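Yeah, one chain of the complex is gone here, protein chain that is, but the others are all in their spots.
Chain nomenclature is as follows: A, B and C, assigned in order of appearance, with residue numbering initiated at 1 for each chain independently.
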Amino acid sequence: MSDNSFGRLLRVTTFGESHGPAIGCVIDGCPPGIAIAPEDFRADLDRRATGKSRHTSQRHEADEVEILSGVYEGITTGTPIGLLVRNTDARSKDYSKIAEQFRPGHADYTYLHKYGRRDPRGGGRSSARETTMRVAAAVIAKKWLRDRHGITVQAHVSQIADIRPRGFDVAAIEGNPFFWPDASQVAEIEAFMDALRKSGDSVGARVDVVARNVPPGWGEPIYGKLDAEIAAAMMSINAVKGVEIGAGFAAVAQRGTEHRDLMSPAGFASNHAGGILGGISSGQDITCSVAFKPTSSLRLPGATVDTAGQPVEVITTGRHDPCVGLRAPPICEAMLALVLMDQALRHRAQCGDVGVVLPVVPGGGA
Amino acid sequence: MSDNSFGRLLRVTTFGESHGPAIGCVIDGCPPGIAIAPEDFRADLDRRATGKSRHTSQRHEADEVEILSGVYEGITTGTPIGLLVRNTDARSKDYSKIAEQFRPGHADYTYLHKYGRRDPRGGGRSSARETTMRVAAAVIAKKWLRDRHGITVQAHVSQIADIRPRGFDVAAIEGNPFFWPDASQVAEIEAFMDALRKSGDSVGARVDVVARNVPPGWGEPIYGKLDAEIAAAMMSINAVKGVEIGAGFAAVAQRGTEHRDLMSPAGFASNHAGGILGGISSGQDITCSVAFKPTSSLRLPGATVDTAGQPVEVITTGRHDPCVGLRAPPICEAMLALVLMDQALRHRAQCGDVGVVLPVVPGGGA
Amino acid sequence: MSDNSFGRLLRVTTFGESHGPAIGCVIDGCPPGIAIAPEDFRADLDRRATGKSRHTSQRHEADEVEILSGVYEGITTGTPIGLLVRNTDARSKDYSKIAEQFRPGHADYTYLHKYGRRDPRGGGRSSARETTMRVAAAVIAKKWLRDRHGITVQAHVSQIADIRPRGFDVAAIEGNPFFWPDASQVAEIEAFMDALRKSGDSVGARVDVVARNVPPGWGEPIYGKLDAEIAAAMMSINAVKGVEIGAGFAAVAQRGTEHRDLMSPAGFASNHAGGILGGISSGQDITCSVAFKPTSSLRLPGATVDTAGQPVEVITTGRHDPCVGLRAPPICEAMLALVLMDQALRHRAQCGDVGVVLPVVPGGGA
Partner (left out) sequence: MSDNSFGRLLRVTTFGESHGPAIGCVIDGCPPGIAIAPEDFRADLDRRATGKSRHTSQRHEADEVEILSGVYEGITTGTPIGLLVRNTDARSKDYSKIAEQFRPGHADYTYLHKYGRRDPRGGGRSSARETTMRVAAAVIAKKWLRDRHGITVQAHVSQIADIRPRGFDVAAIEGNPFFWPDASQVAEIEAFMDALRKSGDSVGARVDVVARNVPPGWGEPIYGKLDAEIAAAMMSINAVKGVEIGAGFAAVAQRGTEHRDLMSPAGFASNHAGGILGGISSGQDITCSVAFKPTSSLRLPGATVDTAGQPVEVITTGRHDPCVGLRAPPICEAMLALVLMDQALRHRAQCGDVGVVLPVVPGGGA
């Protein structure tokens, strides 16, 4: 059936290949009355863009967003919002060899088995370029969440290979090319990344994302649980291999008396749940952690097979990130924002009548 | 909107509360021609049932499945299959106090914020009793996957608190009450669990689940990726806090040369991908690991608030598992089986014409 | 995929065969806070029930609705509402001959081509018995529409064969077994029906249904237009061959100056649109007309083929309505109510912020 749409009520449909004429999306179900201008997309698209520093891929895309529909006199009208980004830096080259070999760790082999054919140019549809449109669509979601509910969504890198933050300063995150929360480690990471790039190898990364000020009550039991949809949203990002909510895998070794977040009129005593209980937001910070694998596109040769089933050695040339996770924070933010806004609309649909029924326990990330 | 349905083409809708008259489900979209009898549900329902050993909750449900529709002369007809299980051991008691307090770590507080009211009896809809119907529905999916594709789905417990398997013997898993793959550790775990139960506390667990013999080509890029749907499926199970595919979070510290699974005509050299590339099955074993938190229902008192916002101390009496993960393997298997069958039908819909286009690299879990 | 669910946000899933153990439904997405008791279903189920008069089929079902879930202390909780009706009057008989012949005008031939097998007992899943659950589910929708919005939904028969109402008295409709709006014609219709039943033949009927007090603004352009969903809802009822909104087919011969409904501060001058413009409700009465074919179950012999492709003559014995449309008004009401409530929730999801932006032109059916 192909599944290029995301969300139930706020529904984003993306299209486009890495080296085709354009990528784009349609955002359906967006409430009317939101002010949106082309320049609103600039900040987040730049944050995820390739070529931000020498540590990420050197593809330079203008990534100019054209608003094709759904906005009149600068305000959303409730009709579908079409966004278009032309591919301007898709270098023409000979793809015939790439088309005949399966890069290990890539979708080449599986796409060909599924569809019987594939667009080999730059990874085609399976390229991370698709995530551009997720980030673009989420610009609207972030704006709505912030303006209507005071919600912020922020991600940072919390691990690169074995390197972990020594301290945490939220102000540091946007001040370095690694979305790293401890400025004192930046030089060390730069040296690490330079050496890595020289070696031709790649590493994985962990990204933490948090949503603050989400009101209690969002989320759909049983199969549309807020955490279940966050897990799917994150796992749908290229290169993701794991997702945790709150304490995550650490919960396995916890005792119940430690894990359960006690409550008092002053607030929750802890947040091992990650802001979600029974699939529904509790008012605490929603916390999520995501594992990105090291990219498999390496100039170090690797054994594989070709379309005839014969053994070959593949070397991936071209522009590639030695650590794809370094560009992932805006994408993780985007997916979390899209899930939250969709759930907010769904909650309003079913429970729009339910008034405040009980005192709210102060949330936050305590 | 409420989301009590799971799957796109094989669509399971469940209903029922823990202590209401019955729980049930409707399985829609099931292919015709599958032989199903009431006794086919017995084995898996017993595997997940409470009261299997002294280490799990002592609620004793007969869990007799009545087939209400969709099966004629023992064969599915393609019409919706209605399954019903009466609740026979829902003890009547006074819930007025429970209704006024929020158990920490439970959905009490969030359900009430969402809906403005809740059924407090035994956790109502948020009880793990709902998973009975997932297991029942998946009996049909497992049968179809095995009969048509030779696929098996099997789960085991791979961690309890800090205890990990020393060895791995697939034959051991079903031979002890812990779904534990090393028989030599069973006595140790029994002692640990007995002490835990006496202490009144609880612990978490990790469950690993694997699907073997899945053909290459199943999965829907971009937002219906096989791994994204598995992540959602697992995270929708009560008490789950994390999901990994293949190497999972270990991928963060891997190098690309280590993580990428090299290929040769003899097969894949490793399976860090967990059998999924670009959201599509590769023919390797599909491997998934799931974190279960320790249950929050404890007879050890904990601070909380009541519906008036006043501080209270709560003690949860009644039947509860000190380690809910011990009953989870059949549920994890069920969710993986439902995802796989659904994706199989979706693949057939779009790509039913695509014949074998290239040699299959031997899969397995190497 | 099979499509036994109806609605997007208020989602009704039905199951069950005519002569199986039970029929039932799950209503998902229902707002919390609605008072519902088993006796609330009585009136509408009686209105559609067989055996209401000598003019409808003599099958006598108790049609006792059991509420299995989603209601606590008589109030909906927001969790899925399971309803069950046992089949008590499914007479056991020999179906082997029926299983081998295709009744003309029935789904026997098409079900067997689709699924490769079928349940021949009483029409199985294709029996109009399934509509019982539509009527039951809509009891809740009607209640919500009336209590929250003052909306009423009412249907009547507006044509039987060539007989049309001479006058229209809304008070007459529920006072005769034909849902007929002119009491002075009832004796004539009774005579007509008695003669028809004696002849062994059957006739068609037309049913008109109207929803009053629907506020302006409900409906989803482009493909979820209110009229498009009403059309699908009505056409999904057994035996329906045509649907009109407002002027319907009469619009073909109208001039634009006649058809367009002029507006003034005093209201609309006419209602040829049937209360819907651009797929969205205008505040006028929503009017719909539905064509029911004559039943094909006749004791008069008809030529057909058997499963071997050989010619045979079929005679349908058993209990059948000479005019199935006579039981259809409650079913048409049910489908319209379900569409309206679903659209109301969808409207609230997207446009819950949009306040009153302009004066409402008085609606009604002028």
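We adopt the following convention: contacts are C-beta pairs under 8 Å (C-beta built on N, C-alpha and C of every residue); 3 or more make two chains touch, one makes a residue touch a chain.
In this text the structure is predicted, and so the values were computed from the model without any measurement.
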Item to check | Touching residue (missing chain; options A:Gly33, A:Gly167 or A:Gly318) | outcome: A:Gly33
Checklist entry - For the full complex, which residue in A:Met1, A:Leu262 or A:Leu300 touches the chain that was left out? => result A:Met1
Next on the checklist: For the chain left out of this view, which of B:Leu9, B:Ile98, B:Val207 or B:Ala231 touches it?
Outcome noted: B:Leu9
Checklist entry - For chain C, which residues reach the chain that was dropped from this view? => result 1-6, 8-9, 14, 102, 104-107, 109-117, 125-126, 130, 159, 161-162, 201-206, 216-225, 227-236, 238, 240-249, 251-265, 269, 272-274, 276-283, 291-298, 300, 302-305, 307-311, 325, 346-347, 349-351, 354-355, 357-361
Checklist entry - What residue numbers in chain B mark contact with the hidden partner chain? => result 9, 29-33, 78-79, 148, 221, 345-346, 348-354
Next on the checklist: Even though one chain is hidden, which residues of chain A still touch it in the full complex?
Outcome noted: 1-5, 8-9, 11, 13-17, 20-24, 26, 28-30, 32-33, 66-70, 72, 75, 77-82, 84, 114-119, 124-125, 345, 349
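As a convention for this text, only the chains that are shown with their structure count from here on.
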Next on the checklist: If I average the CA coordinates per chain, which chain comes out farthest from chain C?
Outcome noted: A
Next on the checklist: Quick check: how many Å separate the C-alpha centres of chain A and chain B?
Outcome noted: 26
Checklist entry - How many Å are there between the centre of chain B and the centre of chain C, using C-alpha atoms for each centre? => result 39
Checklist outcome for this item: Residue ranges of chain C touching at least 2 other chains are 9, 29-30, 32-33, 78-79, 345, 349
